[in-house]
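Complex shown without one protein chain; remaining protein chains in place.
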Amino acid sequence: MNVIVCIKQVPDTTEVRIDPVTKNLVREGVKSIINPFDAYAIEEGVRLKEKFGGKVTAITMGPPQAEGVLREAISLGCDDAILVSDRAFAGSDTLATGYTLSKAIAKIKDYDVIICGKQAIDGDTAQVGPGIAAMLDIPQITYVRKISDVKDGEITAERSTEEGYEVVQTKLPCLITVVKEINTPRLPSLKGKMKAKSAVIQAWKAVDIEAEADRIGLKGSPTEVWKIFTPPARAQGMILQGEAQGSVDQLVDSLKGLLY
Amino acid sequence: MSGITVYKDKCIGCSLCVKACPFEAITVVDKKAVIDLDKCTLCSSCVEACRKTNAIEIIRETTRTPDIEKYKGVWVFVEQKKGVVQPVAFELLGKARELADKLGVGVAAVLLGHGVKDKAQELIQRGADTVYVTDDPKLEHFLDEPYARILANLIRKHRPEILLSPATSIGRSVVSRVAVQLRVGLTADCTALDVNLEERFLLQTRPAFGGNIMATILSRHHRPQLATVRHKVMKELAPDISRKGHIESLAFDRSFFTSRTKVLEVVDAVTATVNITEANVIVSGGRAMAGAANFKMLEDLAGVLNGAVGASRAAIDEGWMPYAHQVGQTGKTVCPKVYIACGISGQIQHLVGMQSSDIIIAINRDPSAPIFSVANYGIVGDIFEVVPLLTKKFKQVV
Partner (left out) sequence: MIDYLLTEEQQMIRDLARQITDEKIRPVAAEHDKSEKFPWEIMKVMAQSDLFGVYIEQKYGGLGGGVFELCLATEEFSKGCAGIAICYSASALGAYPIILFGTEEQKQKYLPAIAKGEKLAAFGLTEPAAGSDASALQTTAVKQGDHYVLNGVKHFITNGGDAEIYTIIAMTDKTKGPRGASLFVVEKGTPGFSFGKKEDKLGIRASSTRELIFDNCKVPKENLLGKEGMGFIAAMKTFDMSRPGIGAQAVGIAQGALDEAVKYSKQRKQFDKSISTFQGIQWMLADMATEVEASRALVYASAREVDAGKKHVGVHSAMAKLFASDIAMKVTTDAVQIFGGYGYMKEYPVEKFMRDAKITQIYEGTNQIQRNIIGLGLIKESAR
């Protein structure tokens, strides 16, 4: 069973702050991390390998420094890592990103399951995973909370829904996106860290994946950011201190017309 | 030529762009900004930072949809589950009606499923002019492949300029595939929508970076413009039984219904009191709940207010509540009318999941807890004292 895990290097959004004067995002000193949902994808890929054999390849599209998350992926049990990086990819939206990654995956060829985190915490779109599946014309199972079985060229999984879950079966090769519930990622191992240190990370450019020029980067991206602004700050609330019964009475009175 | 340009004559060397660049791609040399193109991802953060001086521009040269002017009308992809149209569909129809009226075009709803035919009339009452229905046993359960195939086919045939879909687990999965099949833009999880009447493009506003900033996204040169829209943000129209519309039942060749994926079982494990994405009132507990048994207290309060119970990551990780209840970055994003945070300190990871709630009420022992900075109302006190009193008081008035 060969698995491809798509990961993304993201700024730790919990450290991102707004400059009170310029209203710009202050990203100075914010560290880059593996997108948290992708950590579950890596763990699930490694578990599939441990159960069924084969290998796990981590792939990311990003600037050269995104190599860091690939090394981390190796320390967590991935066997191979590919960095898809080219100036020509700059400015990609989800459509162009999905296309680029699908071309890279097509070049890897030999895979049974592609695993993505359900979404990235910087963009929160959840669009790239299904986009890759559509480009490769393979089936998908999104929001997977458990892989129940893999046999005879089919995978059975539980797909989270708003109301609960569905048990879904599809044919391999396929793409799945995973939610937090699926596993608890392991910490790296020492042997993994040593392997990660010396691992050769393959770097693929646009020509290596035979990407069409008008489908990547700015040119291949139908959407553009027109305006960025900070959401209006919430007004200072009414904070009640003191004796509890009094606070409760005052609060409930204030909510008249809203809750009752 | 596509790319980023610094106009040296305009640049004043203020280095605001240097600070704004998340990729450390900009340096100031001789009081002029210089961009390292190997590091630049054209994310446009610097363009934003330079708004006042306007010395940086990203020029985009992109493909465009042929016959773009022939695309007319606003569509809604209707989400149904077990034959029941989901409330979010009505919210989207309300918004679609507003946008269509501005643009002077019609609203169409696409209803796919099994045993759903008789639901088409209600969609008209809620704002649709046309309803395209495909009612087929093969569509009983949501399946990405046939749903995407039929939707893409209808779009190719009728050429709407806008398609709105709910940003739910179904909507996001299917429309992402449709966008790829049509090679058009898609904007996720919008919380505000408007149209520009001159160029007829859709202004799609959505939170990014966990809600720290808002971004307005455009797709100028491609049609249709696809957007998924957050539940509980748009206003639905009251049903108008006098509204007239046209219902078109569509049959497709069997090949449209093939699917490599099949649904073996649907388990609705989540009861109404748990479905925090649907609830109008959420009572959430954090680390200070100090144990699973204490959540009974929150269930009591939620019960009185007809709400659901949520929990912070700390409480979920302790195993006090199942994951389906988690609000926050790695859980669910919710926007109820009222969110009551009990013993939740308000880590940013939690705030991003609930700060778009209409009213936030915080109860915490620590007056300096960050949760109070987003709260409309706060009570500084012990949750074990305050929450039961609150339940009692609401019982009297509700």
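Labels A and B are assigned to the chains in the order they are written; within every chain, residues are numbered from 1.
What we mean here is this: a contact is a pair of C-beta atoms (placed from the backbone, for glycine too) under 8 Å apart; a residue touches a chain by one contact, two chains touch by 3 or more.
Because the structure is a prediction, the values reported are computed rather than measured.
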{"item": "Visible contact partners (per top-of-document touch definition) of the missing chain", "value": "A"}
{"item": "Full-complex contact with the absent chain, from A:Leu187, A:Val207 or A:Ala235", "value": "A:Leu187"}
{"item": "Interface with the undisplayed chain - residues on chain A", "value": "186-191, 193-194, 197"}
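One rule holds for everything that comes next: only the chains that are shown with their structure count from here on.
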{"item": "Rounded Å distance, chain A centre to chain B centre (Cα mean)", "value": "17"}
{"item": "Of chain A, residues touching chain B in the complex", "value": "11, 13-14, 16-19, 22, 24-28, 30, 36-37, 62-65, 87, 90-91, 93-95, 98-99, 121-131, 133-135, 139-143, 156, 159-171, 174, 180-181, 214, 217-231, 234-235, 237-241, 244-245, 247-249, 251-252, 254-256, 258-260"}
{"item": "Chain B residues within the chain A interface of the complex", "value": "2-3, 16, 19-23, 37-45, 48-49, 58, 60-63, 81, 141, 144-145, 148, 168-170, 172-174, 176-177, 179-181, 183-189, 203, 207-222, 259-270, 275, 277-278, 281, 305, 323-324, 326, 329-331, 337-338, 347-349, 352, 355, 359-362, 367, 372-382, 385-386, 389-390, 393-394, 397-398"}
